[in-house]
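Input: one structure, supplied below.
In this view, the complex is presented without one of its protein chains, the others remaining in place.
Entry: subunit A
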Amino acid sequence: MTAVLSTHGLIARYGDFQALYGVDTELHPGEAVALIGANGAGKSTFLRSIMGLLPVAKEMVRLDGEPVGGTATDRMVQKGIAIVPEGRRLFTGMSVEDNLRVAIDQAARIGAKGGWTLARLHKLFPILAEKARSQVQSLSGGQQQMVAIGRALLCQPRVLLCDEISLGLAPKVIREIYAALPEIRAAGTAMIVVEQDVGLAQSASDRLYCMLEGRVTLTGKSGDVTREQIGKAYFGAGHAVV
């Protein structure tokens, strides 16, 4: 089975600071992969590099086998990758509906086909229908996260990148949001989920990658890797596992 999205020796830097040191990953169609690691391990940098938000060499990122590294972000969206960015990054000053409509507009402009409609999204997150006319900044954190996920889905992606969608949310809200992921996967969308909560990451994914200081330190089936292995890969050798 060929990977829908893969990285090959991915290197990224912010000026003189190198953040990723040759990251190899692959994501198969319909698969959910979790990416775990401590703060500063390079998880968000990894997603940003894929999206063309950081300069990377063309051969380092492949979509359906075709080299696409460093392609402009809006072109990556057209090619079928969408991201739920860290910190949600909604369009403030615009209503919930207008935030979502921006994605619908662009998908229509490029003729992107996919099963996501406003009606289907409202079924997934009913609160979005209720709050359609509210300004996004007036919503709670969880509701804002639902708008961010909805906006990404309405880009009709084949691959969805989720960057710390549980960050700063109450446990109940986190459960509610993660409960939506199987439905998204059922639509055939492959996913990379960046997550701090290891247990959550394991339960929401088929496979996982653990990153430490810009390198992949562990990979395996989410059900098979043990807490001990993760602890070592997460903190590096020599650290005690709690």
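Just so it is clear, a contact is a pair of C-beta atoms (placed from the backbone, for glycine too) under 8 Å apart; a residue touches a chain by one contact, two chains touch by 3 or more; residues count from 1.
Keep in mind that, in the parts below, contacts and distances are computed from a predicted model.
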item: Identity of the absent chain, which is to be given by its UniProt protein name, from "RagB/SusD family nutrient uptake outer membrane protein", "Cytochrome C oxidase assembly protein", "TonB-dependent receptor" or "Branched-chain amino acid ABC transporter permease"; value: "Branched-chain amino acid ABC transporter permease"
item: Touching residue (missing chain; options A:Asp24, A:Asp64 or A:Asp98); value: A:Asp98
item: Identified contact with the non-displayed chain, of A:Met60, A:Ile83, A:Val198 or A:Ile230; value: A:Ile83
item: Options A:Leu5, A:Ala19, A:Ala32 or A:Met51, residue touching the unrepresented chain; value: A:Met51
item: Contact set of subunit A toward the excluded chain (per top definition); value: 51, 53, 72-74, 77-78, 82-83, 85, 89-94, 98-99, 101-103, 105-110, 112, 151-152, 155
